[in-house]
Structure formats: structure tokens, C-alpha cells
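One structure is given here, and the rest of the page talks about it.
All protein chains but one are shown at their positions in the complex.
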Amino acid sequence: MGNNGGFENRFGMNTRLINWFGYASPATFYPLAGKMIPWFWALAALFGIAGLYVGFFVAPTDAQQGEGYRIIFIHVPASWMSMFIYLVMAFWAALGLGFNTRLSGMMATSLAPTGALMAFLSLWTGALWGKPMWGAWWVWDARLTSELILFFLYIGFIALQSAIDDPRRADKAGAVLALVGVVNIPIIYFSVKWWNTLHQGASVSLTRSPSMAQTMLWGMLLMALAFWMYAIAVSLTRVRAIILERERHAGWVEELEEVAT
Amino acid sequence: MILSKPRSVGVVHNCPMLEASNLECVRGEKSLFRGLSFRLEAGACLMVQGANGSGKTSLLRMLCGLAQPAQGEIRWDGEPIRKLAEEYRGELLYCGHAGAVKDDLTALENARISATLAGAPVDEAAARQALRQLGLKGREDLPARVLSAGQRRRVALTRLLLEKRRLWVLDEPLTALDKAAVATLCGVIDAHLAAGGMAVLTSHQDLPLAATHVAQLRLD
Amino acid sequence: MNWGSASEFFAMGGHALYVWGSYGACALLMVVEPILARKRRSQALTELKREIRANQDSQDETTP
Partner (left out) sequence: MGETSLFAALGAVIRRDLLLAMRRKSDVLTTLFFFIIVVSLFPLGIGPEMAMLRQIAPGVLWVAALLATMLSLNRLFAADHADGTLEQMALSAVPLGVLVTGKVIAHWLLSGLPLALLAPVLGLQFDLATGSLGVLVVSLLIGTPVLSLIGAVGAALTLGVRGGGVLVSLLVLPLYVPVLIFGAGAVEADLTGLGATAHLSLLAAFLALAAFFGPWATTVALRIALE
């Protein structure tokens, strides 16, 4: 590559970089998110209906667990999403800490309640599945126990952020906590698993039933997609609220259509 | 120590200098000041003035690197202070509202320990000498708990004598000091400036400095 | 098709409480959360408008 070409290339890169940061500014992101939200709702509804149809009408009755197993179509997607959202949250947090972009911190803040909700749903449905299967509402199963700790981590993140008045400090402190949590989650998961096997705890797992058919997998996948789209839609809605709260005194907010009218 | 590099205009600075360009300070949602630029060279002193809440302390904390400016940059010797990190902190002495004096330690222990924590350990004789110079003779071995506010302030100010730093950032150094102590402190600052040091300070009282290189900066 | 009739569907082979308890809680929370998020935004908007109006009023007073 010649010197000249290199220069041009670098120039092109630069403008593209600036565009990226342009999207990352709350002023451009706010209307963009507003336009995207209905689409994600539509996708969530679409996948949700398809997933429910597969879950209730296509997937056959389980030979061992009867109809009770149909809880997995929300239990497993909720568990997946609760872990996935924590990862995404930590990603935004790290981005915010590294590049000092305002929007990343707001994204992390807005994802946390949805993640906590998913963790809660996973626990709730796990308990409701456990009662008919194990005869107890709660068993110290490895998966449920680590889900409980993940729920605590979410609560800690939310509590820390709401205890700090300065939003910039709240973002940064939350980011450090999320990153420490991300390093810890696999360690916690494997410790709980080891602990569980040592104590001969519950060994029947919801997802390890032998008759797991292809159709069940499809149902879970569709429901997971629906939950994913739901999580995006609701966190975008919340991030718009957070943007308005924090950027109250920025000029662009006062020029917004919904503010001016 | 880094020698300064030749600038584009061809002038070579032999002494390091502190340069602030286009600083903006935001607290909460309010912008306290913006577009603030200045330059401080060896032997010069900057007096920062302004009403309560005008951002004096915030500016001083920015100059130390404790707070980040919302905009703009602070350079030491042409390099951003963020990048220099410990290298810059080795040139810097900050004295804030809180004096970092421990109640449970004696004046002497306080002086020696704070010097060690700053990365410049001193021996006992030097510490005693500094305490005497600031008028704490006979009180070196008393716990700071029993000292008066002014005496505690003097314990905090011994760091000026013990740590050999080029840039002093002093936030209200005169608080609680009596007339004699103010005169002593002015003498210490004058000597520091005369030896090629720099100082940035705030004060509500008059600070009768002899140094001719005192510049004023008003924040409003 | 798994179900002979609607009542069979709702009975869930004797596991109705557990299955519908799970799906019900899930549906409820997924309706409540977006409503709360929207409410938070509209609250921010009303506060903003109130603040802007207050600023305009005080400006009107100072510039007769």
C-alpha cells in the first residue's frame, strides 16, 4: 500500500470512528431507540406466539414428567437471559469505564432490572417445577443455587447504583462491580456444582431429561428469542427514560417534540 | 526527570511547567467554569480567587489529577498528567481541606508517616527540625488529638518542608493559622518560589507573599 | 395435537397450578415491567416540561 493510500484509508477510518461515537451520543440515540422499540416488540410477540405454539401444541407430553415439564419453555430461556444480560451489562460497563462514554453507563443501568427480573423468573419457575418433581418448593440444586446468587449480584448492582447520587460515579462504581461479578460468576457456578455433587443433592435436572426431543429444543429456542427481543425492547424504553432524567439540561432535550408540545 | 522537548516554535524550556488548556468543570448539572487556560512556569505562583462554590477546590483537585475535567487537558512538561501518573505525582504536593493528620499518632509520627506514604521517607532528625521550624517545638511527641486546630494545621504543613516537590497545590493553607504562623508559611512559600518551585493556592485571607511572580486567577 | 378439549388443556395433566403459576407470573411481570419503564419516561417528561415552564415564567417576569 502506498503512502497516499494509507493516508486516505486512515482518513476514512477516522470519519467512520466519529460516526460511531455520534451514534453513541444520547442526543442521536434517543430518537433512534424510540424508532426501534416497536420493532422489537413486534419481534418479541412473533417469537413468543411461535414459541408458545410449539411448547403447548407441538411438543409431546413427557413420558416421565407429564405436562409439568412445559415450564422449561420459560424456565430455561429466563435462565439463559439472566446470565446473558449480566454479560451484556458488564460489556457496556467496561466500555463506559474504558472510553468514558455516557451512553454505555446508562445502558448498563437500564439492563440491570430486566436481568434481575429474568433471574427472578428463573427461580420462580424453578420452584414451581420442583414441587411436583422433587416434592419440595426449593432444592439446593446447582443451577438454582447459582441462579439465586446471580439474583443477589443483580440486586447488589442496583442497590449500589441507587445509593450513589452522582450518576457519573454511580456508572463507574457499578461498572467495577459488574466486572468483578463477571470474573466471579463462573467461579461461583463451578463451586456450587462441586458442592452439590459432594452433598449428593438433587441430581434430576430440568434440562437433562432423557426424552428431550428436537421439538422441545425448538420451543425453548423460540421462547429464548422472544425473551431476548423483550429484554431489548424494555431496556431501550428504560434507557430513554434515563436519558431524559440525566440530560435534562442539555439543549437538545428542550427541542424534542414531546417536550416542546 | 524528563527534560522538556523543543516546542514547535523552537523555544526550549529548561524547567518543567504546568499548563492547563480550555478546562471545563461540571458539578452535578451545572458548569462551574469553562474555557479556562493558564500556564505556570518555574518560580511562579497562581492565586485562585472566587466566591464559595465557584470551583476553586474543584480546579485544584483537577490540577492534582484527583478529578477529571469535563473538557480540556492539563499538561506537565508538555505531557498530559493522566499519562504521567506517578511520575507527575512525584513532582506534586497537595494540601487539601482535610490535613491527613491522624488523631492517634503524635505530631512526629504524623510527619514521618505522611512523608513515607508520599514516597519520600525522612529520618527523625529532619522531621523534628521541620516541626520546630513551624513552631511546634516541645509538642513533637504529643498525640495530635490534644493539639489545637492551628497546631494540627502546622503538622499537616510540615510536608511542605519534608517532601521535595516542585509543584505545590495548597487549598486554603491559612485556615486556623495565627499571625506568626502565616508569616512563617509565607516565608516557606517565598523560599520555595525563589528556588524555582511553583505554587497554586487559594486563600480567603491576604497572603503577604514577597514573590514578584504572583498571578491572580478569578473564577466567577 | 396434544389436547382433546379446552378443559384438558387447562388441566395440564394435573399440573395446572405449577404450569399456569409459572406462565402467569411470567406474563404478569412482563406486562408490569414495560408499564413501569414507560411511566418512568412520562414522569421524566412531565418534570422536564414543568421545569421549562417555570424557567420561562421567571424569564417573563424579569423581562417585562
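Points worth noting:
Going in written order, the chains are labelled A, B and C, and every chain counts its residues from 1.
Keep in mind that, in the parts below, a contact is a pair of C-beta atoms (placed from the backbone, for glycine too) under 8 Å apart; a residue touches a chain by one contact, two chains touch by 3 or more.
As the structure is a prediction and not an experimental result, all values here were calculated from the model.
Looking at the complex as a whole, the chain kept out of the display touches A, B. In the complete complex, the residue from A:81, A:144 or A:177 that touches the missing chain is A:177. Touch with the chain that is not drawn comes from one residue among A:192, A:216, A:234 or A:253, which is A:192.
When you scan B:17, B:47 or B:120 for touch with the missing chain, the hit is B:120. Residue A:149 is the one among A:36, A:149 or A:221 that touches the chain not shown. Residue positions on chain B in contact with the hidden chain: 64-68, 86, 89-90, 92, 94, 96-102, 104-105, 109, 113-114, 116-121, in rising order.
Think of the hidden chain as still there; on chain A it touches residues 97, 149, 152-153, 155-156, 159-160, 163-165, 169, 172-173, 176-177, 179-181, 183-184, 187-188, 191-192, 194-195, 198.
We take it that only the chains that are shown with their structure count from here on.
We define each chain's centre as the mean of its Cα atoms; on that basis chain A and chain B are separated by 47 Å.
Rounded to whole angstrom units, the spacing between the C-alpha centres of chain A and chain C is 18. Shared contact sites, meaning residues of chain B that touch two or more other chains, are absent.
Those residues of chain C lying in contact with chain A across their complex are 1-3, 9, 12-15, 17-19, 21-23, 25-26, 29-30, 33-34, 37-38, 40-41, 43-45, 47-49, 51-52. Considering their complex, residues 56-57, 59-61, 66-68, 70-71, 74-75, 78, 113-114, 117, 120-121, 124-125, 128-129, 131-132, 230, 233-234, 237-238, 240-241, 244-245, 248, 253-254, 258-259 of chain A touch chain C.
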